[in-house]
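Excluded from the complex is one protein chain; the other protein chains are retained at their positions.
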Amino acid sequence: MRDVAIVSVSQSTHQRSLDHLNEVEMIQPVIQGAFEQIDATIRDIDFVCSGSSDYLAGQAFSFVMSLDAVGAWPPMAESHVEMDGAWALYEAWLKIQSGHADTALVFAYSKASPGDLPRVLSRQLDPYYYGPLWPDSVAIAGLQARAMIDAGLTSEAAMAEIAHRNRTVALDNPHAQVKGSASIEELLAQPYLSDPLRVHDCPPISDGGVAVILAAGDKAHQWSKRPAWIRGLDHRVDSHNFGARDLTTSPSISIAADKAGVAHGKVDIAELCTPFTHQETIAVKALGLGDDCVVNPSGGPLAANPMMAAGLIRLGEVANRIMDGTADRGVAHATSGHCLQQNLIAVLEGEG
Amino acid sequence: MADGSSNELLEAPLVIEYPFMRTTGPVIGAFLTGLRDGRVLGITGADGRIVCPPVEYDPMTGAALTEMVEVGTEGVVTSWSWVTTVREGQPLQRPHALALIQLDGADTSMMHVVDAGTSDAMSTGMRVAIRWADEREGLISDIAAFVPAGAQ
Partner (left out) sequence: MPPYDNDRVVVELTNPGWSQPEIHIPAGGGDGEPVQRIRVPAALRYRYNPGTAPTEFLLALANKKLVGGVCPETGDVYVPPRGVSPVVGRPTSGTVEIGPNGTVTTFCVVHIGFGVNAPPTPFVSALILPDGAAVSLYGTILEIPIEQVRTGMRLEPVWVDDDELTTSFENIKYWRPLDEPDVDPDLLKGHM
């Protein structure tokens, strides 16, 4: 296996609605930022892979247009996943592992503001049984939260604490959208949005993007004094039929964590792409994280949740803290689908 | 007409719309035929548990499944959340519960709505029953909604 590292991370300042910019205008400065950090250009990149979803802004093939922001001339090797950019990173990592590239640019973005996101996400459901009911994504997450509460694995108060903690640390994150939190008492006094979930239990709707540069071996050393090496990378999926699985556990996170080697060392930090408060509890348990692990130092998706980018952002946030020496070893998690249906786990490590 | 100002925020409505005709295959087709007939079918999983709504392949092992069985038209709420902001296309255009319902004889839950009136009327473990649509055509909406049992 080749040694591959994240050497540069760039994010937008995530916002509820960037209505004066199109997706190309939104992502271009983010991509340029990733290059400027390491004084590189697109000519130094062997492969480009992006993650996005046309359904969010209602623009078919919008990801093709986003290549304007890359400067894809002369024509280059490029790919796209209709998924979170974390899976685009997985594809880029495979490309490098197979020897077809030494460097890669991975980016992800979305503008969910033009549509009704909770309704759009109902298109991820079984088209025969559930899609025609048009359930919103918050009510579906509420089913999992209720299951957690009924099983005694969390409570509305514990969920409020998670919201409070994440948004408070987000005050130190210049890219975060929702920074700071009311007190837990004030949070619990709010009405339900979708009983048992309150507004604070849910992620914000965010427009934004992220770009990450991968490099193998010596190239990584050339671009970063302390690259964030990808020591493990795996993704698994649970059944799409969430009436047939236990919503309080995540076997896919546990298996991916095992295959990625999470338990092979101390985990200093973990960035979890758990957009709903009750899901952080599920992921922490499935990963076997101890009390000495700092969870979501960036504030996580509760502070900013640009769809299709939030997972790649988690990898970027862990990588940044390894590159700047704050942490030596970290875990990043990305998710896709309702109720943590599909999950990716990355283990990142710094040397020296 | 535009005033020529470059600070103007232009906006236009955009509708993405598809008529989608989906073939069902024999398992999903049998389930939907059952709904049209006023009965609910599940399918026997690889480990013997009854999966409803039925699937073609076992959710855990991937084995092809073939033995369908009839399950009840009443069951138990295994989880629920409350919907106050109703949206286009939902089965009920008033506040309602989104719920997982395990029908009698099934070992898995089906997601659908419960017309409970208020969230106070909802609880995990309560019994609910199908309210059938007046006219059924072989769609999941042949189940108009679930209602608290005894309230049909």
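Chains here go by letter, A and B, matching the order in which they are written, and residues are numbered from 1 within each.
One rule holds in what follows: a residue touches a chain if its C-beta (ideal position, glycine included) is under 8 Å from a C-beta of that chain, and two chains touch if they have at least 3 such contacts.
Note that the coordinates shown come from a computational prediction; the quantities given were computed from them, not determined experimentally.
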item	value
Residue, one of A:Cys49, A:Ala88, A:Val120 or A:Ala286, that touches the chain absent here	A:Val120
Selected residue (touches chain absent from view) among B:Ala30, B:Met60 or B:Ala149	B:Ala30
Sole contact to the chain not displayed, among A:Ala69, A:Ala141 or A:Leu187	A:Ala69
For chain A, residues in touch with the removed chain	19-25, 28, 31-32, 42, 55, 57-58, 65, 67-73, 114-116, 119-120, 123, 127-128, 131-132
Interface residues of chain B (partner: the chain not displayed)	1-2, 4-6, 8-24, 26-27, 29-30, 32-34, 36-39, 41, 64, 66-70, 88, 138-139
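As a working rule, only the chains that are shown with their structure count from here on.
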item	value
Distance from chain B to chain A - Cα centre to Cα centre, in angstrom	29
Parts of chain B lying in touch with chain A, wherever the complex brings them together	9, 11, 14, 16, 20, 22, 24, 28, 32, 51, 53, 55, 59-60, 78-85, 87-91, 98-100, 108-113, 119, 124, 139-141
Residues of chain A touching chain B in the complex	19-20, 55, 58, 60, 114, 116, 118-119, 127-130, 132-136, 138-147, 150, 192-197, 239, 241-245, 247
